[in-house]
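What follows is a single structure, written as C-alpha cells, with notes after it.
All protein chains but one are shown in place.
So that you can tell them apart, the chains are marked A and B in the order they are listed, and the count of residues begins at 1 in each.
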Amino acid sequence: MSERTYWQRMRRRQMSRRSLLSASARAGVGAAGLALVGCGDDDDDDAPAVTTTQQAQQQEQQAAQQAADVEQQQQQAAAQQQAQQQAMQQQAAQQQQAQQQAARQQAMVGEKRYGGSIIEQSANVYETWDPQRTVASPVLQVLARVQSKLLRFENPNSGELTSDLAESWETPDATTIVLHLDPGITWHNSGPGASNPAAAAGRAFTTEDVAWNINRQRNKTLADGTETGDFGRSAYWGGLDQIDQADGSVTLTLSEPDATYLQGLANEFNLFNQPELVSANEDRHTEIDPARVIGTGPFILTRWDPGEGISAVRNPDFFGLPELPHLDSYVWVQSFQDPNAYRIAFEQKQVDSMTDPDPNTILAIHDDRQDETYLTYQGVANTVAIFTPSNKPPWNDLRLTRAIDLAVNRRQLIQQLHNGFGKVSGPVSWMQDAWAIPQADLETIPGYRIDKDADVEEARALWNAAGGPELGQIDWVTSELWASRAAWSATPGIIAEMFNRAFDTDQFNGITKPYLEVIPSWLAHDFDPFFSWIPNIEIPDARADMIGAFTTGAGSNYWDISDPYIDETLLAAKQELDYETALQMVRRVQDYVMERGQFGRSICYNYIFPAIRFNYNHPQLSSPEEGWNFLDTSLQALEQWIDPDDPSIEGRNPPPPTPL
Amino acid sequence: MQQYILRRLIGAVFVIFLTGTFMFFMLRLLPGDPAAASLGLDAGSISPEALEARNAELGLDQPAYQQYANWLWDTVRLDLGSPFSKRGVTVWYEIGRSLPYSIELSILIMIVGFSVAIPIGLLSAIYQDRWVDYVLRTLAILALAAPVFWTAAIATLAVLQWELFTIDVIAQPHFWEDPGAAFTWYLVPMFAGGFAGTAATMRLLRSQMLEVLRQDYVRTARAKGLRESLVITRHALRNALVPVLTVMGVTLATIIGSQVILENMFNIPGIGNKIISAFFGRDYPVVQALVLLIAVFVVVTNFVVDILYGIIDPRIRFS
Partner (left out) sequence: MNRSAGQITAPLGEPTALSRLAVGLRALGSFIRHKPLGSVGLFIVLLFCVLAVLADVIGRHDPDTIFEGSNPDYKADPTTLELARNPDIGSPVIVEQFLEPSGKHWFGTDKFGRDIYAQVVHGSRLSLIVGLGASVIAVVGGLIIGMLSAYYSGVVDLFIQRLIDMLQAIPFLILVFALTQITEASVLNMVLWLGIAGFAITTRLIRSAVLSVRESEFVTAAKVIGASDLRIMVRHVLPNVGAVLIITFSIGIGAYILAEASLSFLGAGAQGVPSWGKMVQAGRASLDLHPWLTVFAGAAITVIVLGFNLLGDALRDVLDPRLRGV
C-alpha cells in the first residue's frame, strides 16, 4: 500500500483537534464547541486510516481527557479575561456582555449528559421512504440517523472521513477502493420496521447487503426486474466497473481514476437499505410508513407521519457502542407554516431550537432572552447565483455577460436579504473551504472588489460598448419559491434596482416565475436571466461540481460552455491524486472562469441561517470555529445532548416520542 | 312545495358539479409540475425519467379529458383518492383530521363575533346618530379594518412577553381532549377573527332594527304604553334577529374555509391551512376535495335555510 496516496493526505491536512482547541481558547470563545469536540482520531498519525471499535472507545477516553484539559484552559482564559476587564474598568455595557458570555461558557463547558429527548422542526413532505429512489434532501435528513453509509464525514466541512459501515478502508491504487466492514453491525432489532414480517430483524450486516444496494442503483432495476429512472444516484454508482466481496471486505473497482469518489461514499444520498424489507415493499415505495424502514443507524424510527410528526428512539445495539448516541430519543414536529407559530413554540419551550429564513425573527427573540438562549450558525449549501443565458443572443456577447457579473453587488444583497449573514462565493462556494478562492483574494477580483464603484464603472463601460442600452426592457426572473418568503419578497425589485442603478437605466424589471417552471428551462438550455438558488453542493470536494458546470456537455452546463482549456484541466484534476496539485488546477480554472464573467453563471454567495437554541440544548456542532456545518446529517446527532441541570430547562414541556 | 324542494335540490347538485369542474380545470392551468413539487429546492436535481415515472404514478400522464372523467367518476362514488404528497392514506383521512379543527375555530369565531355584534348593532340602532352609535360603530369598523395578521401578531407578542398562557401549537388539542389547553390555543385567533367579523353582522342587525322600529306594530306597542325596554326586546329585537340568525348558518359555512391566515399563524391544521399548503405543493386531489367539501357545506346550508325559511314564514311564495 503506498504511503503517500491522496486519501491519507486528505486526512492529514485537517487541522488537528488540539490546535483547533487551543485556537479557540486563544480566541477566548468557542467554549460551546469545546465540550462538543468529542471522540475524534488523533490526526497526527501517519499510519493508514484504520478506525476500529476499540480505537473509538480509546478515543472516547482521550476526548474526555481533552475536554478536561480544555476546561482548565478555558477557566484560565476566562479568569484572565475577567482580571483584564476589572483592571481596565470597561464600560458597563461591555461588562454586561462579557458576563453573559461567561455565563454561557459555564453553561456549555461541563460534562456531557446522556438521555433526554430533543424536539425540533422538520419538513412536511416526503416523496418516498427509500433513500436511493429520491433526490429530495428531507427524506435523507430523516433517514440519515436511522440508516448508515459506508463512510461518514467526521467534519462535514473539510471532508474529513470516518468509519461508518466500513470500519476501515484503503486505496491500493487510483481505481481501487477496499472497504473492510465492521463485523459487529446488525440491523435494528426492535421498532416498527423490525416488526415487519418481511424484515430480517437483528441480522448481521454483510458484504452481500453492500453489493445488493449498489447493484440495484447501478443497474437501475428493482427486485422484480423492472427498470426505473427513480434512482437518484445511478450515475455515481455507474462509475463502478466491478464489485468484489471477500471475507468481510468489499472491493470497488472504478472504471477510471476519480479522486472524488471516496468522498462520494459519505454523500448523504448513499444510505443502505435492507434487501429483504425493501424488496417486499418496492411497489409501495411512495407510501411513507416507519414499518417499511429498517436500518443500522443510531436511532430507530418509531413514527413517520408526513405533515404530522416523526420520532425516533435510541438503538440499544448501535455498533456495540453503548455511549452513542447521547440522546434517548428525538421528536421532529411538522414544519411551521408561519414564523408566528414557530416563535410561540420556541418561546414557550415546546421546541428546543428555532431557525427561520428571516434572521430578524431569531435576533428579536435572542434580544429578549439573552440569558437563556444562544445563537448558532449554519451555512446553506444552496448557492445563490445570477444566471445570464450566455448561450444565446444577445447574452452570448461576452461583454454583456461580464458587465452583469461585475454589476452584481454581492455584499449588498447579503446585507439586504440575509442581514449580512453570508459570505461571497466564487465559482467554488466558500463552504468548500479548501477549494474556494480565499475571501482575501476574492476582494481583489473584479466583481467582488470591496471598491464596488470600480466594478460598476467597468461594468457600465462594457454594457454601453456592447449595446446594452439598446436591448429594451429586460425581465429578470426570481423564483417564486424564493420570493414567496416574506423576508425575501422584495427581491425582484431589489435585483432590478441594483442593475438599473449600476447601468444608469430603467430597462431592468423584476418578475417572478415558479421554481418548477424555471428548472425545466435550465435543463432545456433555454432560460431567462434569473436570480435564485442553484442545486445543492453535495460533497466538500469541489471538483465534481466544477466538472458538472463547466465541462463540455456536462449535466449542469446549461450555458453550453465548451472550452478546451477548462475541459482538459478539470478532467486532469479529477484524476489527480495529489491534493495540492489538484487544488492548484481547480484554482487556475476558477481564475480563468472569473476573467470571463463566469460565463453567465455568476455565483453570488452562500448565506448562513442563524438558529437560536436554549442553553440546555447542545447540538453536534455549535460554534463557528468548528466550521459551518452544511452537511450535518452525516453527524447523525450522535453527540447532541441535553443538560438537565441548566436553569433554562425550567418550564420545558416537550411531547413524548412514540415508544418502540 | 315538493316541486320547489326538488328544483332547489337539482340546482344545488348542479352548483356542486360546477364547482368541482371549475377547480379541476383551474388547477390544471397552474404553472408547475405536481410530481416535482414535493421536492422543493431539490427539484433541480431530478432526472427527466424519474419525473416521468412519478407523473405516471400520479396519473398525470393521461390526457386532461380522461383525468377529468376519472375524477368525476371517482368523486361520484365518493372516492376522493390519495394526496399526492402523502401516498398511502386517503383524502378522507386528511379531511377527518383537519375538519374538526376548522369547525371548532369557526364556531368560536362565530360566538365571539355575534356576542359582540348583537349588543353593538342593537345599541347603535336605538341611539342612531348619537355618540353611542358613533363610538360603537367606529370600534366595530376599526376591528374590521386592521389586518388580522397584524393584530394577531401583536396579541401573540403580548402573550409571550407577559407569559399569559400556553398556546399549544404542537400538541394541537381538541376541545373534547383537553378543553383548557384547547381554549388557550384558540383564544387569540378566536378574538382576532371574531372581532374582524363583527362589522358585517352589526350592520345587518342595525339596519334591520332601524326598519323594524318604524313598523306599525312597534308604534302600536309604544302607543299602548309598553315600557321602551320591553318594546325593544319583545317586539323589535326578536323580529330583527330572524334574518341575522338565518345569515348565521351561511356565515359558519363560509368561515370554515376562510381562516387561512389565523390557522397558519397558530399552527391549526384546519381546512384553509391545508388548502393553501396543498396549493403550493400542487397537491391536486387535496385542493379539489377540500374546496368541494366547503362548496357542499355552503350549498347545503343555503338550501336548508331557504326551506326552513319557507316553512317558518308563510309569506314566501314557492314560485
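Keep this in mind: contacts are C-beta pairs under 8 Å (C-beta built on N, C-alpha and C of every residue); 3 or more make two chains touch, one makes a residue touch a chain.
Quantities reported herein were computed from a predicted structural model and do not represent experimental measurements.
Engineer: May I ask which residue of B:W150, B:Y217 or B:Y309 touches the chain that does not appear here?
Structural biologist: Touching the chain that is not displayed is residue B:W150.
Engineer: Could you tell me which of A:R152, A:R314 or A:K452 touches the chain that is not displayed?
Structural biologist: For the chain that is not drawn, the touching residue is A:K452.
Engineer: Out of A:G420, A:G555 or A:P647, which touches the unshown chain?
Structural biologist: A:G420
Engineer: Kindly state which of the options A:E208, A:D283 or A:D367 is in contact with the chain not pictured.
Structural biologist: A:D367
Engineer: Which of these, A:G238, A:G493 or A:P659, touches the one chain of the complex that we don't see?
Structural biologist: A:G493
Engineer: Residues of chain B in contact with the chain that isn't shown?
Structural biologist: Output for chain B: 11, 14-16, 18-19, 22-23, 26, 29-31, 128-129, 134, 137-138, 141-142, 144-150, 153-154, 157, 161, 199, 203, 207, 210-211, 214, 254, 257-258, 260-261, 272, 275-276, 279, 291, 294-295, 298-299, 302.
Engineer: Suppose we count only contacts with the excluded chain; which residues of chain A make the list?
Structural biologist: On the side of chain A, residues 27, 29-30, 339-340, 343, 356, 358, 360-361, 363-364, 367-368, 375, 377, 411-412, 414-416, 418-423, 439-440, 443, 450-452, 480, 483-487, 489-490, 492-494, 496-497, 501, 509-512, 608, 623-625, 627-628 touch the unshown chain.
As a convention for this text, only the chains that are shown with their structure count from here on.
Engineer: What is the distance in Å between the mean C-alpha positions of chain A and chain B?
Structural biologist: Chain A and chain B have C-alpha centres separated by 43 Å.
Engineer: Spell out the residues on chain B that touch chain A in their complex, using ranges where they run on.
Structural biologist: Chain B residues touching chain A: 31-33, 36-50, 52-54, 57, 85-88, 152-153, 156, 159-161, 166-171, 264-267, 269, 273, 276-277, 280-282.
Engineer: For chain A, which residues are in contact with chain B within the complex?
Structural biologist: Touch residues, chain A against chain B: 119, 123-127, 134-138, 228-230, 232, 284, 286-289, 306-307, 333, 336-338, 340-341, 343-345, 347-348, 350-351, 368, 382, 481, 484, 513-517, 519-520, 522-523, 533-536, 655.
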